Structures are given as C-alpha cells and as structure tokens.
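See structure below.
A single protein chain has been omitted from the complex, and every remaining protein chain is retained in its original position.
Letters A, B and C name the chains as they come in the text, with residue numbers starting at 1 for each one.
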Amino acid sequence: MSGFDKVVNSYEEALAGLEDNMTVIAGGFGLCGIPENLIQQIKVMGTKGLTIVSNNCGVDGFGLGILLEDRQIRKMVSSYVGENALFEQQLLAGELEVELTPQGTLAEKMRAGGAGIPAFYTATGFGTPVAEGKEVREFNGRNYILEESITGDFAIVKGWKADRYGNVIYRDTAQNFNPLAATAGKITIVEVEEIVEPGELEPTQIHTPGIYVNRLIKGTFEKRIEQRTVRQA
Amino acid sequence: MSGFDKVVNSYEEALAGLEDNMTVIAGGFGLCGIPENLIQQIKVMGTKGLTIVSNNCGVDGFGLGILLEDRQIRKMVSSYVGENALFEQQLLAGELEVELTPQGTLAEKMRAGGAGIPAFYTATGFGTPVAEGKEVREFNGRNYILEESITGDFAIVKGWKADRYGNVIYRDTAQNFNPLAATAGKITIVEVEEIVEPGELEPTQIHTPGIYVNRLIKGTFEKRIEQRTVRQA
Amino acid sequence: MALTREQMAMRVARELQDGYYVNLGIGIPTLVANYVPEGMEVMLQSENGLLGMGPFPTEDEIDADMINAGKQTVTAATGASIFSSAESFAMIRGGHVDLTVLGAFEVDTQGNIASWMIPGKLIKGMGGAMDLVAGADNIIVTMTHASKHGESKLLSTCSLPLTGAGCIKKVLTDLAYLEIENGAFILKERAPGVSVEEIVEKTEGELVVPDSVPEMTF
Partner (left out) sequence: MALTREQMAMRVARELQDGYYVNLGIGIPTLVANYVPEGMEVMLQSENGLLGMGPFPTEDEIDADMINAGKQTVTAATGASIFSSAESFAMIRGGHVDLTVLGAFEVDTQGNIASWMIPGKLIKGMGGAMDLVAGADNIIVTMTHASKHGESKLLSTCSLPLTGAGCIKKVLTDLAYLEIENGAFILKERAPGVSVEEIVEKTEGELVVPDSVPEMTF
C-alpha cells in the first residue's frame, strides 16, 4: 500500500511508543466523542505518570476515569472535572495534580499548538485566579492575558469516518475537541467507526486532513450517555 | 420571515452603510473565490479612502483591481500584489500605501480578529523586514514576533451555497480566505451562487455558521481564470 | 413575593430580540428557552459546538453523539450548524453571541462575577464560564438576591475567586432587576409585592434607588 495508508490493525500497534510520564491530548466532551478504546488500551498498558490534556476526565469507571483506578494520571489539564468521585478523592489526597483551564482557552491552546503559534492573548480569565503568574497586556483599551499553546507526545482522537489516508470526519457534537487534539500530537492516533477508501470523502468536507494523522484504527464503541434527557413524542 | 433570514435583494442594500475611509476585508485568492459583484458595487458607489485587507488586489480591470481605477483604495494589506500594473504605478507614485503581510500571518490575523484574540506570536517573519517595530519573544528556545489581529468595518465574502440563515459552504479552493474574512467583519456580507432553505445543508458540513453573516445575496459570477493551464486529455 | 424560577426565566426572556444568538447557562438560564415570545425566533448556542440547539429528543431520537454543554441529549434545530470547540469559542470570545445568560454565586458593583469556585470545597472547574463572561457584551446574571442565610450576593467586592472582572452590567435576582453603572447597582425593577426596603436590606453593595421603581408584571 501507499505510504499514506495510516491504518493499523491492533490497539497495541496504535499506541506503540507511549511511555511513562508522557503528555497525551485527548478529544471528547464529557463522554461524547471520546476515544474509548484507546483509553482502554492505555489502561491495559499500565503507563504511569501521564499528563492528560482533555476537557473532562470521564466518569467513574468509564472514559478517562478508568485511568484513575491504577493512578496512571499524574496531572490533568481540564476545564471541568466535576463528574468523578475518584478524581475528587485523589485530588484531595494530593495524588493528582489539576490545571484548570477555561474551556475556550483550552481549545485554542490545542489549536495553537498544532498551528505553530506558541502563545496568544485572550481576555478570558483576566482578573481571575487563571491569570496568576501570566503576563497582562492592554490592546485597544482592554486587558488580556498571555496563554501558551499545548502540544502532546500523543493525541488520541475519536472520529466517525476516515479514509485510509487519515482524512477524518466527525459526527454531530462528537466533533468537539477532537479535530484540535488531532493537530497537536507529535503522534496522532484516530479511532473511527468506519474506514473508507481514499476518494470516498468529499475533499471540502473533511474536518481533519490526513497530514495530521499518524495512525488510524477501526473500533467499536459503547458511546455511553451521561445525561439521558427526553421529551414525550 | 424569521429574524435569522439574512437575504437582501439588491447589492445597494447589501453594501448599505459603507462609507469613505472604512476598512473592508475581502475573501479570495488571486481571482479565485472573490466577491466580484460586491467589489463592482463598491466601484459604483465610489467610496474613497478605503483600506482593503485581501491576499491580492485582483488584476487590471477585474476583481479589486477595478477599485484602483478611480483611486478608491488608500491602503492595501496583502501578501502579494504582483499581478497588477496600475497597482505598481499608484504605489510608485505614492498614491497608494501597501502593508505587505506574510500569507499565513494574514490568514491568522483575520481568524484572530474574528475570534477575539487581539494578538499572537509567530516565527514567520522573524529576522526579516516584516519584524521591524514588532516585539520579539523567545518560547522554548526559538524567536517569535508578535502580530496583532485584524477586523474590518465590513467583510465581503464569496460563497457557493448558503441557506437563508447565512450558513455558508464554499466550493473547492474558492474557500481560501473567505471563511476567515467572514468572521472578521463588523458587518459581513456574503454573495453566493445559490440560496437554499434552512435545513438543506448538513449541519456538520457548514464552513461558515450563520452567526457571522449579516447580509446574504445571490449573484451571478464571471469567475475569470488567471492562469489557464491544461494537460492533453 | 420573590420570583419563582419560572418567573425569572420569563423576565429574562423579555430581553430577547428576534434573530438573537443566545447562550444559556445551566439552571434557570436554561428555562429561558421555554419563554421565547410568540412570533420571535432565537437560536441557542451550546458551547460544546452546536449553534441551533433544538428540544430534547424523543426516546427514538436519542443519539449519544448529540449533546449540549450540560451533557444532556438534545436535538439540532432546523438551520443548525455543528463545529469544533475552537470554532465555538471563537464565536463566543469574538463577541458574536448576542446574549449570554448565566448563574452566579456573587456579583459586585465593579461588574465582577464569581460563579465557579468555593475555596475549601471541591473545585470542579470553570468550564466555559470564563470565556462566556469575557466574550459577551450583553450578559444577564440570574441568581437569588441573598443566600438561604440572608447574606447578600450583590456585594461591593466579590468574596469568592472571580470568573470575570468588570464584565457584568445586568443582574436579575428573585427580588429585582438591576443594572451596574459607575460602581453601583441601579435598581430598575422589583418583583411583584417586594418592597424597595427589602431589596435595600439585602443588597450589600452600593445601591441607587430611582424615584420610581416599577413592579414587574407577569
């Protein structure tokens, strides 16, 4: 096959090279659009001391929450970690470090990391604890703080469909942080529900161009729902 | 109709409020994906003293080049202006100011302007004339320069299809700077080849969400080709 | 009588205009969607990447890939668009959302807001709240005027860690609608049957009381 064929055939192969104390950027919002099988594989590998950059840390027993069970996570960079009792327990016990980052700033830090922008100014967090230790600068009469970008040794991403070249599209709001994470990993691994041949996806409709993707794998997904809310039909 | 219906029925209405000495951000790359009819309308209006932010300035007699004929442009912010004799003439005569900006920096300045980011660091242009007067800062051992974002009083954009709510998709490489320009105008006007009803475009495949679009108009387009190159069939 | 949660939502809904893009926070703000005036359309932005949030799904429509910022299953309205978190916050931070409604623990006369952290208790995180208050020109804070113990939440200086500095101009409490101007709360409207005296008593920060303070009607 072509040198652009990113498909790997096992989760072992997908995560080969992940080592203790590395930084992993993960897509997903809550339990929506999370790379469930890649997370499960990290649990199986038992890698320790990880810094995980992800908007949330899953829930007890699912998503990134399962990496707390064997204390594989040293530090979380997240905007919201309120869904997880084990997280709270490890945080209060001083076994886990957390760097709380506003959600939009977190998204932009990932994008900037992938785009070769080392830092940017934002009004978000000015005058709050988030601004502590950060440069403040005025532009056009308003105060902004300097935020540095994020890159990871690995990025783990959940897509919907991808072609073998690693061109990915996401489904509905399962997109969220995934395309940003995809740009910011030294090695980016995408797991998807369906792999198609190159040429089957419309070029203008690709969310993550294959240039960002190193390894691609087809998985099956539980897609657990966090807050099941319905109306009467 | 709904308050979200962005459709206007004439180019007069589309550009209502454009005044002398305003800043206009224009989509397009070369003559590809340029808002031809909106440019033509600015010529008809005779607005003077304009600052135009656009990767190029069209060619003699087409695209933004036609705004040079009656000296409507005071200043161009562009990455490349080499296709236009009248431009050269006015520049050498001191009748036209030009701020040359690297293409990627220009794209990012528009995006940042639309995204509420007043400034960002980039390695592009460090050590070159582009860096003159700009702050230099080191991150992780490398030098970067500070670039400020751009916003415009108006943005003029060429799309392919849009729904009445102003959700826009672009066709092939006619996308280029258009979605960035669309985010950065106080008033953003999009002209398209086809207007469809809300719901006809797939939500995950929209390039410019309607929240950025103030006015939408259907036009007909010449789509002049700058460098016609072919191979034998 | 203090306003009910429903009345608070109804009062906020009067600030809507046809064609507004609106971000509604969790709790009372979410209820505002139920009171959009007849003949008016607004489009709801959910910061996880959805512009044009529709109603909750029926059992048959439930889809794990379609949720809102509260992680609830939702649907997409006609004309919706769906995008990445970076695009979503570009909209928010760039000031493209017309109205943001969110809850708070405290607001002060400098327009500061505290809504995300109570030191000593667990820190869950700010989520998108800091971006929302920094990005919007037009924000309405909804909260009770005082705590259950009677302590005012409208202060001269917030006591809790801030969510945003100098960004709040409008507050709707269960007792009053107030605006913040020149370092003071201006009492604009009071809840039906609530006296100016009660509001004065429960407002710790400087309060300006105009000659006439109309009662809200529902």
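Note that a contact is a pair of C-beta atoms (placed from the backbone, for glycine too) under 8 Å apart; a residue touches a chain by one contact, two chains touch by 3 or more.
This is a predicted model, so every value here is computed, not measured.
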* Structure fact -> Of the chains on display, those the missing one touches are A, B
* Can you work out which residue in B:Gly33, B:Gly152, B:Gly166 or B:Gly185 touches the chain that's missing from view? => B:Gly33
* Structure fact -> Full-complex touch with the removed chain, picking from B:Arg74, B:Arg137 or B:Arg171, is B:Arg171
* From the listed residues B:Val24, B:Val130, B:Val192 or B:Val213, report the one that touches the chain absent from this view. => B:Val130
* Thinking of the whole complex, not just what is shown, which of A:Arg111, A:Lys158, A:Arg171 or A:Arg215 touches the missing chain? -> A:Arg111
* In the complete complex, which positions of chain B touch the hidden chain? -> 29-33, 55, 78-83, 88, 91-92, 98, 100, 102-108, 110-111, 122-130, 160, 171-180, 207, 223-233
* Asked: Mind pulling the chain A residues that touch the left-out chain?
  -> 2-4, 111, 113-117, 163-165, 167, 183, 198-199, 203-204, 206, 209-212
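Note that in this section only the chains that are shown with their structure count from here on.
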* **Approximate Å spacing (C-alpha centroids) for the pair chain A, chain B** => 32
* To do: Take the average of all CA coordinates in chain A, do the same for chain C, and state the distance between these two points in whole angstrom.
  => 29
* Structure fact -> Multi-chain touching residues of chain C, meaning two or more other chains, are 76, 82-83, 89, 92-93, 134-135
* Asked: In chain B, which residues are in touch with two or more of the other chains?
  -> 115-117, 203-204
